[in-house]
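== chain A ==
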Amino acid sequence: MITVNGSPHPWHDGMTVRKILEEKRYTFPLLVVRIDGRLVPRSDYGETTVPDGADVDVMHLMSGG
Partner candidate 1 sequence: MPKRLSCDNSKCIACGACMTACSTLFFKVDDPKRSCIRIEQNGPEIDMSVCNQTCRLCVAECPVKALTVSPQGVVMLDRKLCVGCLACVAVCPTGAMRHYPGLANPFKCIACGACARKCPTGAIGIVVEE
Partner candidate 2 sequence: MTDTGFDVAGLKASHRPVSEFRYEKRPVVAGYNDRTLYVNVGDGRIAEKPVSADTRAKFTGGKGYGLKLLWDAVTPATKWNDPENEVNIATGPVGGNTNYPGSGKSIVVSISPTTGIPIDCNVGGYFGPFLKFSGFDALELQGRAERDVIVYIDGDEGVVKIFEAPGEAVDSHVLAEQMVAMFARDENDRQHISSVSAGSGAENSLIGCLNFSFYDKRRKVARLKQAGRGGIGTVFRDKKIKAVVVKYSSLDVTSNNPADLAKLQETGLKLHREIIELDDQQCRMREIGTAHLTEIMNEYDLLPTCNYKFGSSPDAEGINSHAFSAIVTHGLPDGCWYGCTMACAKAADGFELATGPYKGHKVTVDGPEYETVAGCGANIGVFDPRVVLELNFYCDTYGIDTISFGTSTAFIMECWENGILDSDRTGGLEITWGNGPAALELLHRIGRGEGFGLVAGLGVRRMKAYFAEHYGADPKFLQDIGCECKGLEYSQYVSKESLAQQGGYSMALKGPQHDEAWLIFMDMVNNRIPTFEDKAEALYYFPMFRTWFGLQGLCKLPWNDIEPADNASTDEPAKVPEHVDNYLAIYKAVTGNDLDREGLIRQSARVYNFQKVFCIRMGKGRRIDDLPPYRMVGPVTVEEYESRADRYDKQLREQVGVDPSGMDTPAKIAALRAYREDRYEKLQDAVYKRKGWTREGIPTIETLQDLGIDYPEVVEVVKPLL
């Protein structure tokens, strides 16, 4: 189990940042992703794996309005 934005989310082996975004349906383009406080560059979402127990923060910025 990992935590995504403060809520529990099931973990699986080889889970990448991109996979989390897909599972959470986070389709917004302006995201800031941190794993245990460490920033993950946008270009690395596909390769960066997330360890079990990680605290993942997917900050959505604002746009529109």
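Candidate entries met the following condition: all candidates are chains of the complex that A comes from, given by their letters.
Everything that follows uses one rule, which is that a contact is a pair of C-beta atoms (placed from the backbone, for glycine too) under 8 Å apart; a residue touches a chain by one contact, two chains touch by 3 or more; residues count from 1.
Everything quoted here is computed from the prediction, not taken from an experiment.
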Request  = Would you mind pointing out which option among 1 or 2 touches chain A in this complex?
outcome  = 2
Task = Quick one: which bits of chain A touch candidate 2 in the complex? Just the residue numbers, please.
result = 5-7, 25-30, 32-33, 39, 41-42, 57-65
